[in-house]
Structure formats: C-alpha cells, structure tokens
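All protein chains but one are shown in place.
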Amino acid sequence: MRTVSILTHSYVDGYNRKFNRLFGGGLERYIRELCSVIRAAGWKPVVHQLSYFESFRTEYEGTEVIGYTYELGQTASAFEAMAEQAEGLLVYASCLWHPIRYRPGSIGICHGINWDHGSIASGTKDGVAAAFRNALRSLDRVVSVDSHFQTYARSVCEFDDADRIVLIPNSVDTKHFTPLTPDSGGSLVRPARRRGLRVLIPRRLSYERGVITMMLAADELLAEHGGLVVEFAGELVEGTSIADAFRLWHDCHPDRNRIEQRAYAMDEVQQAYARADIAVIPTVFSEGTSLACLEAMSSGLPVVATNVGGLNDLVIDRLNGLLVPPNSAAIAGAIRELILDKPLRRKLGKLGRETALSFDISRWRARWTAVLEAQLGVR
Amino acid sequence: MRSVRKPSDNKLTVMMQVRNERGRYLEASLTELSELADEIVIVDDASTDGTPELCRSFPKVVRLVELRRPMFAEEWKLRSLLWETAVSTEPDWLLAIDADEFLERRAGRQLRELINQDRYDWAALRMYDFWGSLTHYRDDMWWNLHRRHTMMLVRYIPGYHYAYPRWDHHVPRLPYTCAALPGVRTELRAKHYGWAGSQEEREAKYERYKRMDPDGRWGSIDQYESILDPAPNLIRWSEEE
Partner (left out) sequence: MTISRITQAWPSVIVFPDLAWNRSPFAAPLQSITAKHRIGWVTNRPDRTLEDAPPCITPLSLADCDHVDWSKATAIVLHPYWAPFLLPRRPRLLGFCTSGQSQPGGTDEHADKWRDRLSGEASFVLTSSEPYYLDLAFRRDGVFVMDGADDTSDWFALQALLWAADGTDPLPLARLQQQRREAAYRERIAVAGDNAVISFYRSVYLYLLGDASQAQKELLCAFEQAVLSGDEHSLSDIYRFRSAIQTALGQTAEAAMTYETTAVTDQERTNAAQLRLRLEAGQTDIAAAMLLRWNDDHRGAVARLEKLLQTETAEEEASDAAGAATAERTAFIQQLLIDSLLQAGRIRQANAHLAEWRTFKVRDRCEYELLRGTARLYEGRRLKAVRAFLRAAELRHDAIGALSELAHIDAAAKRLAEGESSHA
C-alpha cells in the first residue's frame, strides 16, 4: 500500500496536550478531509506534526499521528527532521513561508496569504517572498486554496512548469450545510417569527477576522433597528486584548441583550446558520478560501464579505453576495441594505447556494485524488 | 538671522598677551600668524622693551592695548581684558596663543578646515615644551603637558556666557565655560619655546617662580625644582608632513 505522509505544524491538539482530539482550526479540518481522501483512494495516510510538549504517537480516525518535539523558532529544521522519518509521498501541509529544505518529489499546500496588511513590515514580506521562491523551486507541486496565492506565486516566483501551482479551492459539504426550505425536512426547524433579523458573524473573534470593524458596524445597526440581534459565533480567547475590548464594549452597551457571543462545536455550527438571516465575513486580512463564507452561502444565507484574499474568489458583488472594502462604514452600509431589502436577501441567498454547489466537497476530493495519483504515478 | 555657527568663511582672530617679548620669538611668531590668521589682537602688559612698536609694525594687528601698569599678578583681569578686546572685533574664531608658541606646519595647514564647520565650537591641541633647544622637547614626570590637550581655538558665540576663574595665576587662556560646548581634541601639535633658551634663562625663570610663589600656592614646588634637573628626558621632535 502506498503511503502519503502529511507534514504539518498542527493536527491533534498539541497546544493544549489533548492528543485525542483535533485542534479546532481550518488547517486541522483540511488535513482531516485530506486523510479521508487518501484512505478512500486505497492509500495509507500518516500525519507527522510538531508537539509543544513531549513527542507522541497516537491514532485519530484510523490515521497514525506522530508528534515531534521541537525548539521554538526552529520550524524549518523541525520539518526537515520529520521528513527524514516520513515514508512515501510527502505533503508539506503548512509553514511553506519557512526556509525548509524540501525532499525532492514532494507536494506543498498554501492555505492563503496572511501577510496582506499594510502595517506588516516590508522586510517580513521580502522574507516570505524568498521562502516561497524556494518552495516553488524545490517542490513538484504547490496546491493553492485560493486564486490570490496563485497570482502571488506567479508574480513573485520563477518556475518553468506552468502546472507547478494547482488551484484546488476549499470546499463545503453542500449536503450538510443546506438552506432551510419548507420541504427540507430533517431536524432543522425555523424558529417562530421574530421581531427582528439576526446577523451572524461565524468567525473566531480576532483582529484579522475583523471583530473590531464588526463591533463598530454593529453599534450603528443596533441603534437603527430595534429588534436586530447580532451574534458573534466564534471563540473568544480570554486574556487577550480582543477579549478585553469585546467585554468592555458588551458590558457598557445599552443593547447588550441583543449582542450574543458563543463558541460552537464543529458539528453544531449549522444551527447558527439556520437561525440567521444574514452572514457577515468582515475579514481585515489573512483569508484563504473562507470555509465560513462557503458554509454560509451553502446554507442559503445572503453574505456580506470584505474584498480580502480568497473571499474575492467566492463573492461577486450584488450577484451572489455583497462585497465591500474592510471598513466598518462599508460593512454597516451593506448590512443595512440587506436588512431593508428582503428580495435582495433572497436573491443573494439563492445564488450563494448555487455558488457553493460548485465548491462542493466532492469536487475537492476528486481534484485532490487526481493530484495525488499523478504524483504517485510519477514517483 | 544668521546661524550661531557658520560652516564657512569664518574669520580667524589671534589673541595674544605679551610682556617684553622683543628679542625673543615675537617677530617670528607674528610673521607666521599673519600668514595663518585674518586679524591679531594683542594686550601688552606694560612692556619696557619696545614690544608694542614691534606689534604695531604688523598690519594684521587690529587692536593693541598697552597697559601702563602690569596686570600679570592678577592674571584673571589680564585674561578677561584680552578676551573683551578680542571679542570687540567681532571674530568668528579665536586662536589663543602666546608669543613663544608655534603651531606645527601640519596644524597651520589644517586650521581653516578645523574652523569652517558647524559641528563643534573648540579645538584642543597637544602642547610640547621644548627644552634647551628648538629640536627637542622634554617628557618626564613634571613635564608632560603634551600627554593632555590644551584648548587653543574657540568659536566666538555672541551672547554665550563666558567666564574666567578669579585666580591670580594659572588662569586658563580661554574662558572655562567654553568646555561645556561641543569640541574636538585633535592630534595636532603646538610647540612652546619658553624653555627652549639657555640654562641662564631657565634659572632666571626658576628664581622668579620661587619669589612669586614660595609656598607653592599656585603651582607645584616639585615642578619648580625640576626646572633645575640636570638630566631631563629629551625627545627629538620630528615635523609631520
């Protein structure tokens, strides 16, 4: 049986030493799906990851997971060490912005651009460019989850194989995330008619994901619309300045009973989409193909998204969503328009759902299978 | 409104106090300084040998104050008078030099470069005491002025607070408040010929010091005694190019 080894900095929760569960981020979900693709094709997936504590060996959903201790700041050499122990085809699933010496014949994955902010130093950006030039030279293939990294790589790196970069956009399980229709059946039931609409922000609360901009936008809208509810559906990490900011704002807000915040487990999050009328993805910077945006669109929700990173691949302004620059005034304006315009909401929701269908997970699985097959055939 | 520091076209004015220097080095000194500087200001401390006439014969001497009674016993007054006279001519830079002191050739050549800048306001040189000849200087325990720096050049800043200490002897040639301003210690050298003459002249000076300061209030008794040292350590001077 052919082995495909995935190298990553995180899979099972090595941050909190909970080796029997995954860390709840997009990268980990991605790798989990990829393992499933590998198994379905009859190959054997093995995940090699970094551990902040001791090294370990465990199993998750039938996949062997090996954890390696490493020294902070020595990521590149840690990946090189993992590669030495790994068998079969190597997939470098993260950290491509580090100067890693890649094993020939391998594949890499870039999950999007996270250095696209004006305040990040040009020295840092130059370093990132150098690292990607190295990656594009040394890896056989680099899979990009959005068109933005693809464009970036083409415009910054030198390579002679036009297929060096492969675009496999992120996906959504359109059978799982479905819009509510009268005949959809199942356990999802639209709650009784409410006074006002519910605006959902399905992201972890962080600066780059736009929580500050959203708080400012919410302020305006809550004052204008008496029944409006704003739900921040994401993790709020205690002790951070974002947590301080959110709590201060919430505690002194006269409409705090219409501001909700909670974290959902991965399998509960569709409930949030089901209850909502509008979804907002207010990213400021650092966005590949947003899974949350795809889920919201797949659930038939009209989305307001910012024109950052991979969100531009999903949303065409006024066709299948509203696309605005990442500032609170523009976001508030877009949400306001949707609140007042039910037909527009319906239209965007419908076309959003159709858009999501072309990002269905089956297509993603098929493309990945093809890439892996080609690579394994070559070796 | 002009800047306090001019980076170019600085007028260099010599300030010198003299007493009975005719027949020693004064003529050579004024000749050389007339080449190097733009103006010369002199205070004559009641000379009796025709020193003022010699000074007047140099066109670059623009001020000459002739004291009728000597002031050297209240040195701070003499220094202050020379300073006030010199600044009344609106100088840009002042070179405080004695009649028996000479700049080495290299220093003379670099003078303009030293003063035509706007970064620092004084320059110090190393002063060498020539001993018994114009070819050798003395270097031993009591004669090592050249191991330190002597401030000789200052930028004149109108309005700045210049002050001399109110001492009768060993008053510095320039106001001590100059030291607070930014300055540079150069490796340029100056030659002091005061002790370069004959043994008799040195012995006469020794006698004068012992008379003026028998208890060593203003200077060190050991240093006075070392004037008579029969075998001082002498080093040959070589002029740098």
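Which chain is which? They are A and B, in the order written, and residues in each are numbered from 1.
Assume contacts are C-beta pairs under 8 Å (C-beta built on N, C-alpha and C of every residue); 3 or more make two chains touch, one makes a residue touch a chain.
What you are looking at is a predicted structure, and each value in this text was computed from that prediction instead of being measured.
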item	value
Among A:D116, A:D219 or A:D360, residue touching the chain not depicted	A:D219
Chain not shown: contacting residue from A:L205, A:L221 or A:I242	A:I242
Selected from B:L134, B:L181 or B:A204 as touching the chain missing from the view	B:L181
For chain B, residues in touch with the removed chain	1, 3-5, 157-161, 163, 165, 176-177, 179-182
Those residues of chain A which, in the complete complex, touch the missing chain	119, 207, 212-213, 215-216, 219, 241-242, 244-245, 247-249, 252-254, 327-328
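Here, only the chains that are shown with their structure count from here on.
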item	value
Distance from chain B to chain A - Cα centre to Cα centre, in angstrom	81
